[in-house]
Structure formats: structure tokens, C-alpha cells
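There's a structure below that I have some questions on.
Every protein chain of the complex appears in place save one, which is left out.
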Amino acid sequence: MFGSRGRIFGAKKIHEIEEKVEHVHEDIEHVLKSHSGDEEVSSHLKEIDRHLHELIADSKSLESGVPLGLLAAGDEGVVLGYCGGRGVARRLLELGFTPSSKIKVIAGFPGLLVDVKGSRIALGRGIAMKILVDLDERWKDSD
Amino acid sequence: MKGGKIVIRVALIGNPNVGKTAIFNNLTGSRQHVGNWPGVTVEKKEGKCTHKETEMEVVDLPGTYSLEAHAIDERIARDYIIDEKPDVVVDIVDASNIERNLYLTLLLLELEANVVIALNKMDLAASKKYEFDIKELSLLLGVPVIPTVAKTQSGMDKLRDAVLDAAVRKDKHRKVTVGYGDDLEARIKEVEDLILTDTYLANTYPPRWLAIRLLERDDSVMDWISLSPKRDQILEVARW
Partner (left out) sequence: MVDVNADTFAEARYKAIDHILHTSLAGRGHHALTTSDMLDRVFLHKRLGIPVFLSLMWATFQFAFAVSEPFMVMLESVFGWLGGLFGEPLTPLISLWADGICGGLGFVLVFIFPIMFLFIALAILEDSGYLPRAAFVMDRLMYRLGLHGRSFIPMLMGFGCNLPAIMATRSIDGERDRLITILINPLMSCGARLPVYVLIAGALFGAYAGSAIFSMYVLGIVLAIIMALLFRKFIPSLRGKPAPFIMELPPYHRPDVKSVLLYMWSRAVIFLKKAGTILLGGALVLWFMASFPWGRGVESSYVGMLGHILEPLVSPLGFDWMAAIALFFGFLAKEIVVETLGILYGVGGSGAITGAVATHMTPVTGLAFMAFTLIYLPCLATVGIVKAETGSWKWTGFMVLYQLVLAYVVAGIIVVVGNFIIGVL
């Protein structure tokens, strides 16, 4: 099984990965067709294909994410990912900006003050714009 | 041993702004001095504290959020723990901010340091309506947890006792670490087994910790791995 959410938390762009995933998907389709007789192989391949679809769905949800920098005081959301350099990514992770963390904006725009894991972190505008947040209500029941 | 007294080395570590300086001052009072860590322009604070016939040499490590060693502060803290192997590491945790503070704690446990937690700023936590089950916390983390309010010296004596206790029980403390799920654990074990075949590496650094570092693509461990004859294999298995 792939890592829990296959999240992109590094420098790669979402659509690049989507493209790659599409290619792999096509390959699998192709192999499935030519080896439809082999039960075991087919079922494994179907497993893999299912995960690929999950991946695409996840990356699409990343696309539906809103840059944190655009939110206003009072907005809440869940961290989806960060599209930037590794150094800053690590910093953010240490401070608690892990995927599926809930955050709330306390003040700001363009720079921001957010509540994450109970502490207050001030973020410069550049970084805030690269953090993607899901404002979707459905994540709210995980506590 | 120093003239009949037992001497133990204690390192203080914690996030910035947790009251580490206050605790350092409480422990060492006027018996402290400031210098520099060799080769860098970072302040090194050292001091002494005597408690129950034992002399503690206390080092105040720079405040840090993790042990990744990308910033100088973090590197100093981590290298000190690995190279100097202090008898006890006091992890000062801000009780009013505990979630994020425990991140460093978990890293310390992974590094197999002999940790005693000082749960500081209990007064602030109380005003936030936090209520701790200290026994449960201590049990889950596998280390002693001492509530303190550095400002008022509350808990300091208990802390000193706990540090002495921990120094004595040094190698017998329960090693607790985060379980990363079956798949990740399998990857970790793969790298760890390979590390174990290099006796120098295995004896200098905690193998599991080193394996995790590699999997996390921590560049700073490259220097250590480079000297190993198993370098290429290790890097391959860790998918670098």
C-alpha cells in the first residue's frame, strides 16, 4: 500500500505528477488487456490501478486547495500541502504544518498569523501563498 | 569522580521560549559562565549545580524545534548529544504549547537520549484550562515528567531528584519510540539491518535512528555514512 495519502510536500508540481500517473494508468490498462487470463496478476494490477485513482483524487483535492495567504482572520482549514523548497518545507513540518493539520487564521493578510497545533506562527506572504489549505467542511469531524 | 563527589553531565534542551534559560538559572545560579561553541559564533552556557552529594555539570543547548541539523543551532544540539553522550538530557516542554513541543521530545527518544521532561509553564497551561494526567503522560512517553513553574522555582527540587535518578538508571530506562506503521517499519528495518553490519556505525549512532534519518533524506548524516565501507549499499537501500 502506498503511503497514507501520497501527498506532495516538496518541489514537484501537481500537474507533472498527474501526468505521470496518467501514463502509468495507461500502461496498466494495456497490460491488463493483454494478460486478462491471469487472475492473480489481474487482481494485483487492479489494486495498483485503484491506488492510482486515489492518488489522482488526492492531487485534485490539492488543486481545490486555497493558498493560505488569501485567507482572512477567522478562516479555518486543513493543511493539504506546500509547494516550495525543501528547506522551508521542513521548517513548516517541524512547526506543525503537517498534512491534515487544522489551522486557523488569527490575523493578517498579506502576511499571516495562524494558530497551528496550539501555537501562534507568523508567516511571511511568500510562504503563506505556497501553503495549500482545504476549507472543506468535511474534514472537520476528525477530532 | 571529582574528589569523592560523583559528577554527572546534564544537557538542557527545548523549543525556543519555553523557559529554558530560567530553569538553567534556577539550577546553576551564579555558578555559570558563557563561552562559545568551538568554531561557531553561538553562545555556550555552562554551569554547575550540586545536589545530594552529586555535582551536575549543566550545559544549556541552543533552543531548537528539531534535530534536523540544518541550522547551526540544531546541529550543535544534536552533535552534542551524539558526541558527548550526556548522562541526562532535560527536555524542557512548554505545557501551554505541548503539542508542538513534544515533537522534539519524540526526536530525542528516537536518538535514544536519557530524557527527563520538565513540563514547564504549568501556570500558563492552567489558565488555558489544561489538565494533565502526569502519570499517564510519563507512562506513554516512557520517561519521567516533572511539572515545573520556573518563575516561582516550583518543581525544581523534584526535577533535580529526577535528574539524579535518571543518571543512575541510565541504561535501564525503557526505550520508547514512535511506530510508523508496518510498511514504514519494514523499510526502516531494511536500512537498519544494513547499518548493523557496519560495527563502527552501529556503535556510534543508534542504528534505528540513523536509518530513519536516511529515509528522511537528512543530508547532514552524509558525512557519517561516507566513511563507511557499506556506504553505497546503504544509500541504495534508502533510495537516495
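The chains carry the letters A and B, assigned in the order they are written, with residues numbered from 1 in each.
Please note the rule applied: a residue touches a chain if its C-beta (ideal position, glycine included) is under 8 Å from a C-beta of that chain, and two chains touch if they have at least 3 such contacts.
Only a predicted model underlies this, so the values are computations on that prediction, with no experimental measurement involved.
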Chains in view touching the one left out: A, B
Contact residue for the chain not shown (choose from B:Ile82, B:Ala167 or B:Ile212): B:Ile212
Selected residue (touches chain absent from view) among B:Ala11, B:Leu27, B:Ile92 or B:Leu141: B:Leu141
Residue ranges of chain A at the interface with the undisplayed chain: 1-4, 6-10, 73, 86, 88-96, 98-101, 104, 106-111, 113, 115, 117-127, 143
Contact footprint on chain B, counting only the chain that is left out: 16-17, 41-43, 71, 96, 98-99, 102-103, 106-107, 124, 128-134, 136-137, 140-141, 151, 178-181, 183-184, 186-187, 212, 215-217, 239
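Simple rule for what comes next: only the chains that are shown with their structure count from here on.
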Between chain A and chain B, centroid-to-centroid distance (C-alpha), Å: 31
Of all residues in chain A, those that touch chain B in their complex: 1, 3-4, 87, 90-91, 94-96, 116-119
Of all residues in chain B, those that touch chain A in their complex: 65-66, 68, 70, 96-100, 103, 181, 183-184
